[in-house]
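Yeah, one chain of the complex is gone here, protein chain that is, but the others are all in their spots.
For subunit A:
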Amino acid sequence: MHDTMDMVDDPEYDEEEPSFSDPEDYVDDVDDDELLGDILREKPQEADGIDSVVVVDNVPQVGPERLEKLKNVIHKIFSKFGKITTEFYPEADGLTKGYIFLEYAAPTQALEAVKNADGYKLDKQHTFRVNLFTDFDKYMNISDEWETPEKQPFKDFGNMRHWIEDQDCRDQYSVIFEAGERTAIFANDAKEPITFEERARWTETYVRWSPKGTYLATFHQRGIALWGGEKFKQIQRFSHQGVSLIDFSPCERYVVTFSPLIDTKEDPQAIIIWDILTGQKKRGFHCESSAHWPIFKWSHDGKFFARMTPDTLSIYETPSMGLLDKKSLKINGIKDFSWSPGDNILAFWVPEDKDIPARVTLMQMPSRHEIRVRNLFNVVDCKLHWQRNGDYLCVKVDRTPKGTQGVVTNFEIFRMREKQVPVDAMEMKESIIAFAWEPNGSKFAVLHGESPRINASFYNVRNNGKIDLLKMFDKQQANSIFWSPQGQFLVLAGLRSMNGALAFVDTSDCIMMNIAEHYMASDVEWDPTGRYVVTSVSWWSHKVDNAYWLWTFQGRLLQKNNKDRFCQLLWRPRPPTLLSADQIKNIKKDLKKYSKIFEQKDRLSQSKASKELVDKRRTMMEEYHRYRETAQQVYQEQKTIRLELRGGVDTDELDSNVDDWEEETIEFFINEEIIPLGDL
């Protein structure tokens, strides 16, 4: 390789280097746009930057020593929406003024910031107000003339509570059958279910009613849909790919959906909380596993929802969806928690920690005041059981007393309505299979023992703390307890492996009203009024005999409804009654008057039904007899052929050819009797 040399000096380099300069008078015919278009686009323009600027108000006013930290926090929050190109923190008297300017790389990012960060609660005293810079201009220049905003068409879904107005007070229930292909809504009539609505492929997996019965939620690959109103029109749709579980807030304002599919670090999507009326996504959360659904537990009025993560209890408030008091509760070792169904009280328990005994704590929200703490010793496990009105809490404690090997069970009964929440303990000698509070009363039922010797015991909690054993039934075939939602009555059921044994009990005097069986029953569902019970054999658990049976609360079987591949029946919940306690008392007083009217109505409809049935049968019988007569005629006409085929022997009746019969006497051994004749 040559050393580089100045070419011109090379004697061998003869040719003149072509000149690359333009001739003197050459006019460019390529304009700047074509040649430098891409660079020109990025040329900073004077008026441009304004669209990408946002103004953030209510920023804490800090001095120079905290400025760096403030800037970091702001940056962290606002860089979520885009790239921040410039930031300006105006100051006065050594402190930041309380508002800042942020410039983004593009106007769309600024818009995102306004949409999402406006209203962001930094801390107790500072909630950001975020606006586009250009908005100030816009608002300043608003014309003085008022233009009425365009009316959005009102989506009338009809009367959302239509089903409650049924003249005959029939409750509705949903039935999924044909292995999920068809879903139907029936109105419950004692004679036979009346089809209200039936659709194919309404849901892809199963359905859920909202807590007050207003909506029916169906599941689809792309999300869930809510249906309601008189005609079950689609009210709202929530897009959540691969949704598998949902939960409603008790007030029916929010719905929580869970999908195991998409979940990115930046944009948590596993659990999403939606506002039902507007359809807006309120907030998304991470979720590792859905093992204990619902992950978020709602307080009874829908004001708070909480979830438990290792050593932490996070409580959020609505409608902001922010953490209450901006921080979670640190509770070391927290194992389980639940809300009182009647008040905003949280109950949770922590196991033993070195020399601190295990304890159950009742905490008032939002004050975080600990109402009651109960220490427990040698605890293996605890389960919290609230009575439906929040009047009582039962903590089932499994303990291994010192010096023993076995596990004993205690019930710690908290009487919530009394001052200082007194607690009484009750020891249970046998292992517990099931426990259930009377929904609106002071009784509870327990199934205990080991199969096959399972016992059912009924207790009552008295005001002075005494827990009376009302009655114990032994050798029961039961593994589940189902109380009527109105209390007093319950069904003891032996589901699945116990072949569907049922016992109907009246706990006012602890009498077994009826014992029956629905072979291989997999579910028991009370209607919301407590008048009827449905036992069913679901195709999901047993592939034959899929049906649901309707019983009265006393255990009288009313209907057997077979449905091809029946899967699930759910009663539609009723909203809480609008009557005051006094009004209810008055109605109960006049019950005799009302029942006369109802009985008459029932009698009329009964006779109508049996008349219908009788008429139907009469028609069928007449048709059938007519057919038989015609057939008989043809038969008679063919008699000669028959005689021919059988060589003249008349075989039309069994006694047609008596003359051919032979008589034969046969002896059969019937009985043996030994009569002793005494000594011979």
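Definition applied: contacts are C-beta pairs under 8 Å (C-beta built on N, C-alpha and C of every residue); 3 or more make two chains touch, one makes a residue touch a chain; residues count from 1.
Operating definition for what follows: contacts and distances are computed from a predicted model.
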| item | value |
| --- | --- |
| Listed names "COMM domain-containing protein 5", "Histidine-containing phosphotransfer protein", "ATP synthase subunit d, putative isoform 1" or "Eukaryotic translation initiation factor 3 subunit I", with the criterion being the UniProt name of the chain not displayed | "Eukaryotic translation initiation factor 3 subunit I" |
| Residue among A:Ala92, A:Ala581, A:Ile597 or A:Leu654 touching the omitted chain | A:Leu654 |
| Touching residue (missing chain; options A:Met140, A:Ala200 or A:Val634) | A:Val634 |
| Hidden partner interface residues of subunit A, rising order | 499, 519-520, 542-547, 562, 610, 613-614, 617-618, 620-621, 623-625, 627, 631-632, 634-635, 638, 641-642, 645-646, 649, 651-652, 654, 668 |
